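Take a look at this one; I'll ask things after.
A single protein chain has been omitted from the complex, and every remaining protein chain is retained in its original position.
A and B are the chain letters, set down in written order, and residue numbers restart from 1 in every chain.
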Amino acid sequence: MKNIPIAAMIGLFFTALYFLAAIFAPLISPYGMAEIVGDVWEPASSEFLLGTDNIGRDLLSRMIYGGRTTIFIATAATIVSFTLGSVLGFFAAVAGGWVDQVLSRFVDLIMSIPTLIFALVVLSVTPVTVPMLIIVMGLLDSTRVYRLARAVAVDIEVMDYVEAARLRGEKIAWIIFREILPNALSPLVAEMGLRFIFAVLFVSTLSFLGLGVQPPEADWGGIVKENKDGIVYGIPAALAPAFAIATLAISVNLVADWVLNRTTSLKGGRG
Amino acid sequence: MSEPLLKVRGLKIGATVYPPGEKPHDIEIVHGVDFELAKGKVLGLIGESGAGKSTIGLASMAYGRGGVKITGGEVWVNGREILSAGVGDIRKLRGAEVTYVSQSAAASFNPAKKIMDQVVEAAVEQKKFSRKDAEERARVLFAKLGLPDPDNIGDRFPHQVSGGQLQRCMTALALCPEPDLVVFDEPTTALDVTTQIDVLMAIKEAIRDTGVAALYITHDLAVVAQVSDDIMVLKMGNTVEYGSVDQIINAPQEEYTKALVSVRSIEHEEKAPTAEPVLSVRNITARYQGTKFDVLHGVNVDLYPGQTLAVVGESGSGKSTLARVITGLLPPREGEIEFAGRTLSNDLAGRSREDLRELQMIYQMADVAMNPRQTVGTIIGRPLEFYFGMRGAEKKKRIIELLDEIELGEKFIDRYPAELSGGQKQRVCIARSLAAKPKMIICDEVTSALDPLVADGILKLLLDLQKIEDVAYLFITHDLATVRAISDNIAVMYQGKVQRYGGKSKVLSPPFDDYTDLLLSSVPEMRLGWLEEVIANRKMESAGN
Partner (left out) sequence: MPQILKLLAQRIALGLILLFLVSALIFAGTVILPGDVAQSILGQSATPEALANLRKDLGLNEPALQRYFNWLGGAITGDLGTSLTSGADITESIGKRLSNTLFLAFWAAVVAVPLAIFLGLLAVRFKDRWPDKAISAVTLASISIPEFLIGYVLMYLIAVKMRWFPSVAMINDSMTLGEKLSSIALPVAVLTLVVLAHMMRMTRAAILNVMQSAYIETAELKGLNGFQVIYRHAFPNAIAPIVNVVMLNLAYLVVGVVVIEVVFVYPGMGQYLVDHVSKRDVPVVQACGLIFAAVYIGLNMIADLVAILSNPRLRHPK
């Protein structure tokens, strides 16, 4: 763990902080999530560290619970998109032929529609629940993971050492797990960070548009929506969750950058 | 001689390197080099990769490529010191007094502009000629350089002419402004040997006719001996030896120069065919999937146990395709392959583990032939485990034996490929194929990515191992010197056919067919006057026709 650049250290620290806050939300939040404890839009005070929201709930408590929801949905959607995308991407690259053609052209088709627009179309007819959000986001985003996984695997596939393994008579499982996967891991891990950020931004945007997490559940995008009318009166409550989204995303980005740089410079060395 | 055209004193060049996992830092790559060049003379700069020869060539135009910086010394051109000159003065020098011919003309021509526009640009911009005169001059140069249709070739775009032609266009580009000095940076390295000689002849005649001076940079001593008056041998940014071409070739003083002169002089007695061939390729015709043309037409060759068959040809001759067919990666359309007394399945999937074990392969690029995430021990150990079920101490003992055979030793067992030099990597690949105890190994251009001295070491090792292990080699190469050094039988391939086939001495002695004659006479020889002889011979022949 030595030799971690300062930027990655900061990223790791804040990422860990946000995840811990999400996990231990009930223990650390000063008030209940939906508990009305004060006046509308009270300024920050020692009682309410971030003030209160549009109907008098403690903003800090809502932020902590909201972070929990946002991070949970984003993590779950990332797992869905990652598992599906990388498995199919590797499979297409190694199988080649018509399997590859069908999968790749279908992914091209999905990606020719902007993700947000596609999600809005789907959410107009499906019930907006948390599992549904996770599935829709996960499926739509898996196209990007698929492309990366396939591209990386195809690049490695043509290497002479993979051909050497084939000529030796190795089974397909050895080729995927021992020859290709170890060399594909670093770009995929870095991509996982980017997909997570995208999921956070995406679920926040949907909630902000009123099409994501439904009240009274809290999530960061939803808190912005609830408090946006205050902006016109000069009340910055809506900026707090927006700020949280941005810092979380930047932190994860810094970590992903570091993972990518570290592993590409590794070139098979130890460390 | 009063003032030399080019005078270099104590030239030092540095570069910023970005080693993985470390902070970027500066290193010195040329450590104080001195030389001078008189008007109309040619100086050859020779060395292996990393010798700093291209960097020195570009320094004579006060140019540093990428992160390269000239850190010390003086460069005098026509009596002016240019390293301390202002930007404007350097611009007036480049493209007017000193011009440059790069290794890859294909990359050095702007793909979006016509050849003529690019050839005359420097001459016009530097006000040496009017546009009209420059174009006239360019057409004369095109003709002198032997380009087809010299009046109109300038109207074409770079992608519309062949690689060898474009290289000659680049020479015209450099000669057009009537410079005093041309820097030739490996101008023929990327070309096939029969194309190389055409370009080489064109350059030599152009230098002689225009009276221009030249710095000729190359890694091939035989080439530079044909065009230079003086030669400077460089190694790791230092001058090893500097003298007249006659002295360097015929009386080298330094050990390193001697090694370079005697490179590829391995003696190998031709062996007569014995017993049954281990491999018989019968009437193989093949094409790549989705294409409409055969790249191999009815190929027949035999390889005898413990011997070497060299398959020689230029790019596009089908020699590498033949290797893919034999390995089963590309099933042929017609024909069959007999191996060790049995007929092999044409398809890789249909071959037994024994078939695969007995027929191994070594690749050109050792870098990508080894998984960068596996240690040398894992790489060599896998065939032992896979074919012989070896485990633990037994496997380790055998790995160490193999490491000793390839002259690396036990200490390499835990290293990763990235920690090895080019030659060491290729040795590990050899050990991996030997681990399978094969009857034959296909060697696909295994030395062509290596520097000459390193390549020599690999060839010697392969010959020694052949004696110990009694393994047969199918040796694919474009390099005739390698063929001479290692083969018992030779197959010359041209346009997908075997043009000439037989024992080494028979194939390499007259009477020749036209293609083999052209191929053999195009290989530069390490003696003075060779190129003049070839030029004279070819002129006589074409006059005779």
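As a convention for this text, a residue touches a chain if its C-beta (ideal position, glycine included) is under 8 Å from a C-beta of that chain, and two chains touch if they have at least 3 such contacts.
Values in this document were obtained by computation on a predicted structure and should not be read as measured data.
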Among the options B:A96, B:L175 or B:L260, which residue touches the chain absent from this view? B:A96
Just name the one of A:M33, A:I197 or A:V259 that touches the chain not displayed here. A:I197
Selected from A:A16, A:A95, A:L109 or A:V158 as touching the chain missing from the view: A:L109
Residue touching the undisplayed chain, where the options are A:S45, A:T83, A:Q101 or A:T126: A:T126
Even though one chain is not shown, chain B touches it at residues 61, 63, 65, 90-96, 99-100, 102, 104, 107-113, 118, 121-122, 125-126, 156-157, 159-160, 173
Omitted-chain footprint on chain A covers residues 109-110, 112-118, 120-127, 197, 201, 204-205, 208-211, 221, 224, 228, 231-234, 236, 238-239, 242-243, 245-246, 249-250, 253-254
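Please note the rule applied: only the chains that are shown with their structure count from here on.
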Length of the line joining the C-alpha centres of chain A and chain B, rounded to whole Å: 49
Under the definition above, what is the set of chain A residues touching chain B in their complex? 3, 159-161, 163-164, 166-170, 178-179, 182-183, 262, 264-271
Partner chain A, residues of chain B touching it in the complex: 20-21, 327-329, 348, 351, 353, 356-357, 360-361, 363, 365, 368-374, 382-383, 386, 416-419, 432, 436
